[in-house]
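Note that one protein chain of the assembly has been removed; the remaining protein chains are unaltered in position.
Right, subunit A next:
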Amino acid sequence: MSEIVEQTQLPPSGPEVNVNQEEKTVSPWVDVWRRFRKNKAALFGAVLVSFFILLAILADLIAPYGFKETALENKHLPPSSDHWFGTDEFGRDIFSRVVYGARISLWVGFISVAGSVIVGSSLGIIAGYYGRWVDTIISRLFDILLAFPSILLAIAVVAMLGPSLQNALIAIAIINVPTFGRLVRSKVLTVKEEEYITAAKAIGMKDSRILLHHVLPNSLAPIIVQGTLAIATAIIEAAALGFLGMGAQPPTPEWGKMLADSKDFIMQAPWTVFFPGIAIMLTVLGFNLMGDGLRDALDPRMRN
């Protein structure tokens, strides 16, 4: 569901405060960071996310084995000093596969959300700013997309395009478009009623400049929050598609696919399921905590 972060203005005529020269200039973004820093859970989320990002970037250095290095004689070894997370049914090192898996999951998460954000926000801005029939067409399109349960829609898209990681990514990007579209549209609708938009028109500014310099930046906060949360969802959806055999194909070390391939051995070799599962959980938790923290930091009035 779309989370709408309203950023209403503070009431106008506050008490006359003295602004003195010594007081440092605080940009709104610095302010956001100050509030974010105070939120322990959000910081923990950011640490988790950074940790997985580092894993993904440095996978080649960290992973002791290649992700498709099979050794059938090492099948289903329990965790040991040689294989920290044990091995799977082909004798592959699960730790290495989980490390490389971070690359896949984050890549799918970031790229698909970036796609949804770009397409969704553009449509949302156009719908919100120009209104009338343009708005009607775009909004109905969003309604139609949202009428399907998202995972079913993703499965349908993959069924059309064929199962592969890339097509799973495209499917995930498509199902998130209306979420961002609606979010941005509603934000634009409130922003465009702001007096500073009228003021921008009054000084003779062109529509294009108003959209780029005033409407978009002031709609950014909810996009950032929703984007962070959507990465978590996208990672789960990619894993789900992988689990169903509709996403990453072997031997890609995609976490969901790893779960699916190991589910028959859950009794004999529980580590084959445990570690990829934990990896999914921690990444998703990280993005969610960070997203919630960003929401509070970007709009302090949302907190109770």
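The rule is short, and it goes like this: a residue touches a chain if its C-beta (ideal position, glycine included) is under 8 Å from a C-beta of that chain, and two chains touch if they have at least 3 such contacts; residues count from 1.
Here, contacts and distances are computed from a predicted model.
Per its UniProt record, the hidden chain corresponds to "Dipeptide/oligopeptide/nickel ABC transporter ATP-binding protein" from the list "NADP-reducing hydrogenase subunit HndC", "Dipeptide/oligopeptide/nickel ABC transporter ATP-binding protein", "Carbon-monoxide dehydrogenase small subunit" or "Fe-S, FMN containing oxidoreductase".
Of the candidate positions A:Asn218, A:Ser262 or A:Thr283, contact with the unshown chain belongs to A:Asn218.
Residue A:Ile203 is the one among A:Met160, A:Ile203 or A:Met267 that touches the chain missing from this view. The set of subunit A residues touching the chain not shown comprises 9-10, 12-14, 16-19, 21, 23, 25-28, 194-196, 198-206, 209, 213-214, 217-218.
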